[in-house]
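One protein chain omitted, others in place.
Right after this comes subunit A.
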Amino acid sequence: MANKTIAAPASSTLKTQGTALQRFLQATEIDTRLLGMVGALLLIWIGFEISTGGLFLTPRNLWNLTVQASSVSVMATGMVLVIVTRNIDLSVGSILGFVGMIMAITQARILPPLIGFDNPATWVIALTIGILLGAAIGAFQGMIIAFLSVPAFIVTLGGLLIWRAAAFLVISGATVAPMDTKFRIMGGGADGSIGATASWVVGVIACVAIVLSIVNSRKQRKRFGFPLRPKWAEYFLSITGCVGVLGAVWVLNSYYMPVNLAKRYAELNNIAWPEGGLQIPLGIAVPVLMAVGIAIAMSFLTTRTRFGRYVFAIGGNPEAAELAGIKTRWVTVRIFALMGALCAIAAAISTARLNAATNAQGTLDELYTIAAAVIGGTSLAGGVGTIAGAVIGAIVMQSLQSGMVLLRVDTPLQSIVIGIVLVMAVWLDTVYRGRAK
């Protein structure tokens, strides 16, 4: 069957050899490592489903999982670039805490006397200030790393202490609450979800985008007479992508508003409370949409732009990148600034979800973020990593945590398990790279 369908010009690099599986992987150009991670995730899910007696793979748990993973996922996409260039950022959790606190103070203390409570612009102003502040902090740390040649490990270790202390000092350790109502939409929950219809629309748009991008890339390759993927592989990828997206939407739409929220919703909208209760699907949560949007934007940045190309070239061979005329120091500064901005977005999600800012917010998030990137296949040796992998890594981390909570595992034991998983992920990476050589 392969002989018939492979469009093979003379210079084809797609050879029909090896086992059926190898041929399949070669034709579809699926990243085997990514596939392995998806497989590991499914194993973890099935394991928890069995050991919790069917509590894990419920729409409710999966919906919560997506919301809880979004903050770390946002930061992990930036951490990929940091680690790819052979750096590390230990300060992300503290930056999240500090920036979250500043955004909270902005909307709860500074803005109300100036523009009144619940002004529609409040959330925009708070978020903008947060992102600018995060980017500035990141850029500052990046400049010390790039221009003063202080190792990133040390600079961001300093940042870890400094920004955490700053989050305490700005308001003498107080907790700031509540958040602006519009700002809270970024946290998910009843008002922070887009509902069933809009979720389906998002799903369908995503499917159209998947198909268009596959068609477009085929057209491009045809234009230059490059070897093409076999037709069946293109169909397979399109269909798998669409089924995956629509399946995810279906699961998220199967989670209904909890009874007390639904009752309030019914009251607000003058709906009579029916006998069997109201089943209102929440749909995709806003923080999840934000995380997905950021993951797509970051993937685009890393694979389709000059900046992304430079990031990987620097990670592969810093000296060669410098000799090729790349301003490697400025690229480093921009990476850390981007990391800081992503911390601010993660801070918005987590303060909005908590409806408060505390000075302990984001504690240990640096470890979860680094773990997500590394579990997702970002190599600490530099030069290798994908955004999609980091997002899967964030979901793996959150799955482990949620699953252990469902199993009522004690907190210290949870930490032990997470620690073991992290070490094993890095060990697997070493094994994988050893074999690839």
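The criterion applied here is as follows: contacts are C-beta pairs under 8 Å (C-beta built on N, C-alpha and C of every residue); 3 or more make two chains touch, one makes a residue touch a chain; residues count from 1.
As a working rule, contacts and distances are computed from a predicted model.
Chemist: Just go with whichever of "NAD(P)-dependent oxidoreductase", "ABC transporter ATP-binding protein", "Xanthine dehydrogenase family protein subunit M" or "Cytochrome c, mono-and diheme variants family" UniProt uses as the name of the absent chain.
Modeler: "ABC transporter ATP-binding protein"
Chemist: Among A:321, A:346 or A:422, choose the residue that contacts the chain missing from this document, as touch is defined above.
Modeler: Of these options, the touching residue for the absent chain is A:321.
Chemist: Just the residue numbers, please: which parts of subunit A touch the chain that's not shown?
Modeler: Where subunit A meets the chain not shown: residues 11, 13, 220-221, 223-224, 226, 300, 303-306, 309, 312-317, 319-326, 383-384.
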